[in-house]
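For this view, one protein chain was removed and the others were kept in their places.
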Amino acid sequence: MKRYLGLAAALMLVCGIAFSAQAQQTVKIGFITPLTGFAAADGYSSLESAKLAVDYVNEHGGIKGKKLELVSYDDACQPDQASALTKKLIENDKVVVMISGSYSSPSRAAAVICQQAKVPFTSTYAVHPSIVEAGEYCHRIGMAAPIQGRTGGYFAARELAAKRIALLIMNNDFGVSLAEAFKETAIKLGAQIVYEKKYPLGETEFRSYLNAIKAANPDLIYAPGYYNEAANIVSQAREVGLKCWLMGDEGYDSPKFIELAKSAANGVFITTDLNRDSDRPMTQYFLKNYKKRTNIDADMVGASAFDAVMLVSHILNKVGTDANKIIQYWDTIKNFEDCATGPILMFQNRSAIRPMDIQIVLNNKFRYFYRYYEPEVIYLGKGSEGK
Amino acid sequence: MLQLLVDAFVLGCSYALMAVGLNMVYGLLRIIHVAHAALYTLGAYVGLYCLYHLSQSLWLSLTLGAVFPALVGALMYRIIYSPVLSAPRYVALIAGAGVFIASQEFYRLIAGPYPYPFNAQFKFLSISSSHLNVTETQMLIITFMMCAFLCLYLIINNTNLGLMWRACTQDMELAASSGININLIIAINFIIGSALAGSAGVLMALYRNSVFPTMGAMVSYKAFVVVVLGGFGSIPGAAIAGILLALAESLLGMVPFFNLPRDAIAFLVMVLVLMFKPKGLFGR
Partner (left out) sequence: MTFGYILSICTFASIYAILILGLNILTGYTKQVSLGHAAFFAIGAYAQALLVTKAGLTFWSALPLSIVLSMAIGIVMGLPSLRVSDDFLVLTTIGLNFIVMGITEYFDFFGGAMGIIGINVPSFMGHPLGTTGYFVVTLIFLMLAIYISYFFSKTWGRLAMEATGEDEQAAQALGINTALYKIYAFALSSAFTGLAGALWAHSIGSLFPRNFSFEMSVLFLSMLVFGGLGTIKGAIFGAFFLYLLPECFRFIESYRMLVYGALLTVIVILQPNGMLGRGGLLDGCFFKLKKRGTETQGISKMG
């Protein structure tokens, strides 16, 4: 009896692996995303959006007639799982392109493996610069942090003419990299940083920080982070009586931000690439159909995943499944319109470059406010983002 | 400054409500009740369900958000902890951890991974003056916490039930042989502690306007710190330590450009207390 337990365990493992072996009748792209754990909400958004894009592609001819198939796994936002799953996707599921719908730590782990295996890879919303630095096979669809932070800096210091700025930074790679870029730009444009503080992910009590900020009397507070914390920051800021501008980033770009922050969300600016007021057909298609599919309004995380699949499909349709052809073509893409976020103008150092949007929350909705086309704002600076 | 004190006090109330449940379980059974946080989150979700399906009133949410976790807590004791009381204590620890992991996934599967707003209606006192602003929610939390602790204190010190409870915390076997129904005492212990955790969940859901599956995690870690600071097994200790911790965190938050990790500092204080004054402030 006892010996059979070991055998049973062996069988279970083998079965689990066997399920993934399939015949090559479809064109497969791999997708890892956190479906369990603390990041499950973002995982769900990105997976549903990716599936939406796959359905769109298949309704419009697939990949040169063959069906596009999304093979996705839950990485629980852990780099070891991401690493093992990437190998599984590449070797067992035989995907031709890898997409990471996960955070920076798992994405970086996946990127390294894709580079070694010479499989084209792109991250969706993860911002860590090292993701594309892994090598020539690794790309980024989402906005690079230096660009997004810089856009925020221009908007705050130039457009809003804020002279005194307070920084309330989420202490992870996302918040820190955005804040760095923002700070550099804002100072260059003549603003002064009157307060700076980092808080841990998951923090819910900001009143002490906000009271200190109130004493520093800023014109604007820039608080890079995710919407859970941001909703608390914004509503507590209004509660303690702060009347200055509040500014955030794409992490706020979710209907949940407005739901949780209620009326305090009104008047908040964010840097993002999803323009909900845009009349671009793909943007509207995404927004409508995501809502139809999930009964929830779309967010930026989903938009990034949608765009990744759309772009990859376009590339596959154009040059087929040869990895070298894919990455060569990838670098030459210009003015890609079939995406939900603002058209992708080009790829610089393998990161997508697009016009940057400023949205504002008005009447409990995200609305268009401003858009940047200037090269010094939206292009990567010289020397950043590695090779 | 007064505003800071009040805000910190409110935060401290939430810590205290969580810590007292942990303290009660530890005082009686010497188990570190890791699954306590699962009851906090359960209270919030039960309250949320009330809001969406039963009534917009906060009072019903609060009541059910306390009662339901209370029952689940007692059940938890029966099914999970009582079989392992005689085993080494890390077994109860791991069992509790398993329950906590499973519970987070359970909430996610039932309610979805997204945070929900907690739109409850209620009328309560509030203060708004130029010097001090205390919102209705804040007043509610403060009042609730003080009432809860007062009741608890009275029960423990002035009733027969409390006497029996105190006897059990000192020596279970002796208490049992004196004729006390220890199973009943333990059950009541879990019921009260879990009810407080559940109501803390509802109140914090209201305060932060958000309910999500992993909301119990950080609160429970802070609760450990509070339990240590206040002293194991001491109810007033949990209250005072909770408020002190919140106060210290808030003061630290005020210092500009000071970027040392707030949580790590709280735990450093905990380690130092454990090493040099393990009984905490009021421990026995």
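Order of writing sets the labels: A and B. Residues in every chain begin at 1.
FYI, a residue touches a chain if its C-beta (ideal position, glycine included) is under 8 Å from a C-beta of that chain, and two chains touch if they have at least 3 such contacts.
This is a predicted model, so every value here is computed, not measured.
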Query - Visible contact partners (per top-of-document touch definition) of the missing chain - result: A, B
Requested in this report: Check each of A:26, A:171 or A:348 against the chain that is not shown and name the one that touches it.
Outcome: A:171
Report summary line: By the document's definition of touch, the residue of B:150, B:163 or B:274 touching the omitted chain is B:274
Report summary line: Only one of B:10, B:25, B:66 or B:99 touches the unshown chain, namely B:99
Query raised in the report: Hey, which chain B residues sit against the chain that's not shown?
Result: 26, 30, 32, 34, 80, 83-84, 87-91, 93-95, 97-106, 109, 221, 224-225, 228, 232, 259-261, 263-265, 267-268, 270-271, 274-276, 278
Query - Where the unshown chain meets chain A, residue by residue - result: 2-3, 5-7, 9-17, 19, 35-37, 73-74, 76, 78-80, 83-85, 87-88, 90-92, 104-105, 108-109, 112, 116, 128, 130, 133, 171-173, 175-177, 198, 200-201
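Heads up, the rule we're going with is that only the chains that are shown with their structure count from here on.
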Requested in this report: Could you grab the centroid distance between chain A and chain B? Build each centroid from C-alpha atoms only and quote it in angstrom.
Outcome: 36
Requested in this report: Can you check the complex and tell me which residues of chain B touch chain A?
Outcome: 3-4, 7-8, 11, 105, 108, 112-117, 133, 135, 204, 208-210, 212-214, 217-218, 246, 249-259, 261-263
Report task. Would you mind writing out the residues of chain A in touch with chain B in their complex? Result -> 36-38, 40-41, 43-44, 171, 195-200, 202, 204-205, 207-209, 211-212, 216, 228, 231-232, 235, 239-241, 256, 259-262, 296
